[in-house]
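As you look at this complex, bear in mind that one protein chain is not there, while each of the others sits in place.
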Amino acid sequence: MGIFFSFFMVILLVLIAYFGIAAAGLHTLFGIIIPYAAFVTFCIGFLLKVIKWGRAPVPFHIPTTCGQQMTLPWINYSKLDNPSSTSGVIGRMILEVFCFRSLFRNLKTGLNNGNISYASDKWLWLAGLAFHYSFAVVLIRHLRFFLEPVPALINTIDSLDGFLQVGVPHFLLSGGVLLIAALYLFFRRTSNPQVRYISLPADYFPLFLIAGIALSGIIMRYISKVDIIKVKQLTVSLAELKGNAPEGIGTIFFIHLFLICTLLVYFPFSKLMHMGGIFLSPTRNLPNDSRIKRHINPWNPEVKVHTYEAYENDFREKMKGAGIPVEKE
Amino acid sequence: MYNGSKIIIGLIIFLAIATFPFYSNIGKSAGVPMPDTNTPVINGLDKKECVASAEYMKKEHMKVLDEWRDEVVREGKRDVINVGGRVFEKSLQNGCMQCHSNKSRFCDECHSYAGVKPYCWDCHHFKEGRI
Amino acid sequence: MLDRALKGSKTYWTLVIILLGFISAGSLAYLHQFKNGLGVTGMSRDVSWGFYISQFTFLVGVAASAVMLVIPYYLHNYKKFGRIVILGEFLAIASVTMCMTFIFVDMGQPMRILNVILHPTPNSILFWDAMVLNGYLGLNLVIGWATLHAEKKGTPPPAWSKPLIYLSIPWAVSIHTVTAFLYAGLPGRHFWLTAIMAARFLASAFAGGPALLIILALVLRKYTKFDPGREPIQSVAKIVAYAMVANVFFIILELFTAFYSNIPGHMHAFEFLYAHGNLVPLMWASSVLAVLSLILIIPPKFRENESTLILACISIFISLWIDKGFGLVIGGFVPTPFNTITEYWPTLPETIITLGVWALGFLVLTILYKVAISVREELGTAGPPK
Amino acid sequence: MRIDRRKFLQIAGLSGIGLGLSAADGLFKGKALASGAHSLPSSGTRLAFVIDVNKIEGEDGYRRIIEACHKIHNVPNIPNTKHEVKWIWTDSYEHSFPDQPNEFLPEKIKEKPFLLLCNHCDKPPCVRVCPTKATFKNPDGIVVQDPHRCIGCRFCMAACPYGSRSFNWVDPRNYLDMKNINPDFPTRTMGVVEKCTLCPERLARGLEPACAEASNGAIVFGNLADPESEVRKILNTHYTLRRKPEIGTQPSIFYVIGGGENAG
Partner (left out) sequence: MAKGTPKPEELTSSIDYNPPATGWRETPVDFKEGTFCHGARPSYLQDVGFPNAREWAPADSDWKLPENWKEIFLEAMGERLKKYRSFQLFMDICVRCGACADKCHFFIGTGDPKNMPVLRAELIRSVYRKYFTTAGKLLGKNAGARELTLDVLKELWYYYYQCTECRRCSVFCPYGIDQAEITMIVREIFNLLGLNTDWIAGPVSNCYKKGNHLGLEPHTITSNIEYLLDDIEEITGIRIEPTFNRKGAEILFVTPSGDLFGDPGTYTAMGYLMLFHELGLDYTWSTYASEGGNFGFFTSMDMAKRLNYKKTRQA
């Protein structure tokens, strides 16, 4: 569902950028105005979304428990899977954010001759890690375009990324891994019948978009090269809030940039907000201390209750008959 | 907002990361490097012409050098390139650097601007002011 | 299944941390080597391969030995190996990992390692070795993991694993044969230029690898709930005995040819190794241990006694480690093409890196065995067979 | 043509060594062999040296030749013999021809240094074993080592029966006077193998290899495939030695031992 729609949307974006530059020559629009607008949309959209979440209270104090709760001191409890303290929660969140711990648990349920079997299934975890980490490395690497002078650390990361001397200029592993991981996630989405069934255009679109960004980046580096000095001139001017778009960079760069801008704009209004959301997820970021501390619902409403008095009124004779003490005779 | 302080701290961290390129460049006004062709040899030329256009060389010089390398070392094609009667050797040291004898201005400046570290100079070497 | 490696006893974690310590030390030493060049090792213009490549050569044998369990179990339907065949396959994975790491740390330009694939060169035995090693790693990973996974799920192993298992048998022979060809095809290196080289490699592999497997199985029985039972260990011991006899026999053949023919080039290496080089004590130790191990493993009385059996296995392992993990490679280089002697001894960084690679292999092995045993424990099939 | 050649090398590598031991004979007799495997390259070039041991004048003569080569190729002078890089060097008869021992050798020969360098074999084992084609044979018969391609596995060093290859165990620039190196020639980087190149950069300019030029005629350079060449003329009139001919590598370096007049 929606594969072709999403694919053609991305193609359309590419064409917009292509004609915008190659035919209309709108360098300032695509090089300055759209990137600024996209970045501002991204930041403000992100903030507003998180604030919107923040304005809703957390009435339930029910973190997901995946292990023994803390009870008595001589019973070992699961400090990470059923944390009772803030430090446990921090540990749980760190593992979740950096190691995708929940996905690491993943199983595959299957039927074998009438028996239900559970198999280990870590491909999603692996691909997810590869995707996110390579994306992070790609992002950090790109700081070389925004910072002048380029910090030594960025240069080091760049040379580690291009450790394998393949091609001229050296092939950067992170870009390739990103593209392959995105393609794997797409393959998984389409080949696994259950995942294909639940997928929406909103699932394919960001995959195609990111694959498009990676691909245009790879093309720009190895096949249809651009004037890298002018690119940096543009990016540094963006960072310095000066904003001047030199001509003659190469259209492929603007396609790359436009796809990134689309991603930035798309981000706050989509499932990509899981980046911020994971930190606010109440089933993960709360300690399981509801037996230690009393948590009161922040909008604690008045409710009608069945009082003891009413109860006694309903059953007074029966209670007396059973010898249960009553308040009123 | 509920748990406001924590959320705001988180958002400030997010903004600090997202806008890092904007504030980290403050006070480091960056000059844009221009490959400098001001060398005695080039200045002495009537027609300033290289093996290919400057536009092409800007983007593809690494590829040109790589191809030359294979042609010369592996295929023994040491034939020279003739541009308008001027002869160029297919060589970094004995070709390019003969005219562009200002490595720091012609090579290094752009490379460091773009954060590129070619390993050419691990073997090939250049003596500044040799010509 | 991998998550089983994240939960373990204190002993398990202590072992993992110790191994990680060695790996970090090895990595630091490797950084030192990367920065300052292979000159930090004891290798030289004349002895251009040293400890790394000889360890690699030895470990290829350990890797290939898994086939000694796979053949009886899958080909001859010898069911008693059902418990330990996975140990063999996982040992192969760990060994091949070490092999590839040893090759990697031996590279002068590790950044260009992909050139082997980018510029494939079928006339180079090293190219084929890279291919068969990667293939063997893949085969064992897929087979070992798939069969264990099926065991855990309570389903029969997937149908596609059968042809792969049969493929893995000749493949195991190939990795050792191809590695032997690295040496046996070089003109001008008399010590290696022998048609019996591949046969020697296989004999020593089928003795040394299964000997290590017996040691590992007994260690596992002592420290974990895993117990393969007595009988499979005895069967492996018989395999070790035959292979070791063949191995010693092959060495005697080499000695005969060299010394009876009286060709100087053929005698040089043996003279250096056993009479006047710095490896003399080691090589004699190897020979003495080889003889001792035969005494301990051939008579059924000793072989069936597990305390003498383990002694025999340790002797065999050390003897072969010296012979193949040291003497074979160094012995071929040290009498130089100029008929001179350039001695070789590993330096400190080289030793630390070597230890680090071994630790890496043992970490892989520990993790894989931990997974296998945890799965068996959950299924209640870790204990001795009824 | 080059493709045919590559194919041949692959076949040779796969079918093992020992293809035709009579190739050397064939060359000496100046007749082309029927089997394509042993014929001369059709470009008609096979570059070779003939070194007349007697024509090199004393210690200085050797030093001049070695320095001529090492200087222009920026070969470092590393004192630690284990890490040495040598393109051309000397050694005794005993070490240079260990397969032809002769305890009754004339004292003169016994003490004579022999110039050693890459033999640029016709059937080079180093080319056979290289896993990346970093070392290969070019149509002129030169065994080329491409330092850009080399991964530093050192298989070629194990394969070379002549000890002609050097590995850069350490950074060679630490052992070069960087202010006085030859500006026209690169140095090498750590972790690659190198050896005598037979000076293709000089040949391209119509010059002889540096060692030949510095030898005052003791080293004669030429094309073996050309019956009229000077090298062929000397080989026709002198008895020459090659190193380890029995292993079938067919070296292209010939040593004139006894002096032309006597042998002729």
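What to note about this one:
Going by the order they are written in, the chains are A, B, C and D; count residues from 1 in each one.
Note that a residue touches a chain if its C-beta (ideal position, glycine included) is under 8 Å from a C-beta of that chain, and two chains touch if they have at least 3 such contacts.
Computed from a predicted model, the values in this text were never measured in an experiment.
Contacts of the undisplayed chain with the visible chains, over the whole complex, involve A.
Among the residues A:Thr64, A:Ser159 or A:Ser290, only A:Thr64 touches the chain that is left out of the figure. In the full complex, chain A makes contact with the omitted chain through residues 1-2, 5, 49, 52-60, 62-64, 66, 96, 100, 102-103, 105-111, 114-116, 124, 128, 192-203, 269-271, 273-274, 277-278, 280-284, 297, 299-301, 303-308, 311, 314-315, 318-319, 321-325.
The rule is short, and it goes like this: only the chains that are shown with their structure count from here on.
Between the Cα centres of chain A and chain C there is a gap of 44 Å.
The distance from the centre of chain B to the centre of chain C, each centre being the mean of the chain's C-alpha atoms, comes to 48 Å.
If you average the Cα atoms of chain A and of chain D, the two centres end up 62 Å apart.
In chain A, 165 are the positions where the chain touches two or more neighbouring chains simultaneously.
Shared contact sites, meaning residues of chain B that touch two or more other chains, fall at 119. Pairs of chains meeting the touch criterion: A-B, A-C, B-D, C-D. On chain B, the positions that touch chain D within their shared complex are 69, 73-74, 76, 78, 93-94, 119, 122-127, 130. Those residues of chain B that touch chain A in the shared complex are 1-4, 7, 10-11, 14-15, 18-22, 24-25, 28-30, 32-33, 55, 58-60, 62-63, 65-66, 110, 112-119. Put simply, chain D touches chain C in their complex at residues 9-10, 12-14, 16-17, 81-84, 86, 91, 94-96, 98-99, 101, 125, 128-134, 149-155, 157-163, 166-171, 189-193, 244, 247-249.
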